[in-house]
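The structure is given below, and queries will be raised subsequently.
Our next item is chain A:
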Amino acid sequence: QGGGGDTIKIGWFGPLTGPTSTDGIHSRDAAQLAIDQVNKQGGVKGKKLELVAEDDQGKPEEALKAVQKLINNDRVVALIDGAYSGPSKTVAPKVQKAKIPMVAAYVVHPDVTKGGDYVNRVIYTGPVQGKAMADYAVNDLKKKNIAVLYVDIDYGKSIYGAFKEEVQKLGSKIAIDRPFNMGDKNFSSLLTAVKAKNPDALYVVGYYNEASAIVKQAKETGLNVQFLGVDGFDSPKYLELGQQNTEGSTFTTSFYGSDPREVVQQFVKEWKAKHQSEPDMLSSQSYDAAKVIIEALKKTGPDSKALAKAINETKDLEGTSGKITFGPDHEVIKPVIFMTVHDGKFQFVKSKIYK
Partner candidate 1 sequence: MLAQQLLNGIALGFTYILIAVGLTMIYGVLKLLHFAHGVIYTVGAFSAMIGILYLNMNFIVAILFGMIIAGIAGVLVERLAYRPLRGTHPITTLISGVGIAIFVESLFQAIFTSDPRGFPATGMKVEPIHITSSISLTNSKLYIIIVGLVCLLLLYAFLKWTKMGVAIQAVSQDMRAASLMGVNVNQVVAVTFFIGSALAALAGAFVAYDFNSLFPTMGSIPGLKAFCVVVLGGLGSIPGTIIGGLILGIVESLSEGYLTGMVIDKDAIAFVILILILLLKPSGLFGKQVEKV
Partner candidate 2 sequence: MDALLEMKGITKRFGGLTAVDQVDLIVKKGEILGLIGPNGAGKTTFFNILTGIYRPDQGNIQFNGTDITGFKPYQIANQGIFRTFQNIRLLKDYSVLDNIKLGLFRQTKAGAWSSIFGLRRSREEEKKVAEESWALLERLGLTDLANEAAGNLSYGNQRRVEIARALVSHPEMILLDEPAAGMNSEEVESLSALVRQIRQQGTTVILIEHNVGMVVELCDRLVVLDHGVKIADGDPNQVVANPAVIEAYIGGQEVTEVVGD
Partner candidate 3 sequence: MLEIEQLSVSYGRIQAVRNISLKVESGEVVTLIGSNGAGKTTTVHAITGVIPAQGSIRYEGKELCGLSAHQIVREGIVLVPEGRRVFPRLNVEENLYMGAYASKMGSAERDQEMERVFQLFPRLAERKTQLAGTMSGGEQQMLAIGRALMAKPKLLILDEPSMGLAPIVVKDIFDTIRQIKQEGLTMLLIEQNAMMALSVADRGYGLEHGEIVFSDHVENLRDQDVVKKAYLGK
């Protein structure tokens, strides 16, 4: 195993090229930041850590090869999964078989952790967010007739599925629901259809890219309703592309930069110094994933079985996205955070733990 020399290698994979490469690059940089921090403090048990990052181009088979390389050529002791669902789902059973612990950073598909005790995840699954927003929309905002646009991938479908169930349970209605594709820019037809249903809120389950286009065009169509969203909104790009139209939109996420906790402020400061930008939710998740592995390594060392056990036993770890504890299903238990756009900035609304 990779503990042999005087460095310990940790693998990372995710999209470094292709349309989703920004997410991959942020994720990798965040993991790197966590590792640099430990190394500055002298490493783990006298050994330096090293991050080996591989591109999966957003494709399952590339992820598989990348992970095989990380395990067999680089002999990493653990993996950070900085990828989307397809690659993550492909890789999960293979790392389980190879018995190399993996921590998923931001992928929300429920199946990723189903394989066994070598795969954990530091973000809650899609349905948790859906349930949380349903609770907020119906109970806090008293919305009765909610329109939904969701991105047509498992991310959108799984969050929306839980949202719909919960909204109906709580006695409100879904006015209309329509899928859209990643990369879509023109929403005029969808929004015309939405407007015809006279909803009192519009829940957009997707990433900032399309979400910003939707809020902008919704305002232009004259659809002036409460905007609700998900952690995909959580990027400065949402504000840049959506301009003043984003004002008032509220979304769930797992991280906010103005969180006064020490760990968050430290992270934000170092990130800013290095990248001249604000860290986003995805970076925070990836940082936390690295952190989970590092803390476990500190407790046990590079033996994979012990390491996996230590990861599973993580409890109340101060992460940038809240206190991290893993449940028996290898899923994280931590609060959902509600944020809103106010005066052109993200502002904290409240946080609450959902299961």
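Inclusion criterion for the candidates: all candidates are chains of the complex that A comes from, given by their letters.
We adopt the following convention: a contact is a pair of C-beta atoms (placed from the backbone, for glycine too) under 8 Å apart; a residue touches a chain by one contact, two chains touch by 3 or more; residues count from 1.
It should be emphasised that the depicted structure is a prediction, and the values quoted were computed from it without experimental measurement.
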For this session: Every candidate listed belongs to the same complex as chain A; state which one touches it: 1, 2 or 3.
Result: 1
For this session: Would you tell me which residues of chain A are touching candidate 1 in their complex?
Result: 17-22, 152, 178-179, 181, 183, 185-186, 188-190, 192-193, 196, 209, 212-213, 216-217, 220-222, 237, 240-241, 243
